[in-house]
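Excluded from the complex is one protein chain; the other protein chains are retained at their positions.
Let's turn to subunit A:
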Amino acid sequence: MTENQGPRDEWPLYEVFVRGKRGLNHVHVGSLHAADDEMAVRHARDVYTRRNEGVSIWVVRADAITASSPDEKDPLFAPNGDKVYRHPTFYAIPANVPHM
């Protein structure tokens, strides 16, 4: 906790990932403020699983995430834009194969 400095400093920002009942992986659902990691999990439970969505929660401090820069968009992603053969679109997927 911070010392008394008049108005409180903001708590650090956390990003929240929830794995749904039938979800295979944790999905980013939003962000929140919390004083520490434990409080972030509890806040995430209260804010993002109110509608019976979740079975597991991950939280990570937003400043611990390294993101790609919008400036790098072309070199990073444009080269894959014309390689349609990388998609499984040239054969039929059996109806009983889930999660494609």
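We take it that a contact is a pair of C-beta atoms (placed from the backbone, for glycine too) under 8 Å apart; a residue touches a chain by one contact, two chains touch by 3 or more; residues count from 1.
What we mean here is this: contacts and distances are computed from a predicted model.
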item	value
Complex member absent from the view - protein name from UniProt, among "Polyvinylalcohol dehydrogenase", "histidine kinase", "MoxR-like ATPase" or "Phenylacetate-CoA oxygenase subunit PaaI"	"Phenylacetate-CoA oxygenase subunit PaaI"
Listed residues A:H28, A:R42 or A:K73, member touching the removed chain	A:R42
Footprint left on subunit A by the chain that the document does not show	1, 3-4, 11, 18, 20-23, 27, 32-35, 38-39, 42-43, 46-47, 50-54
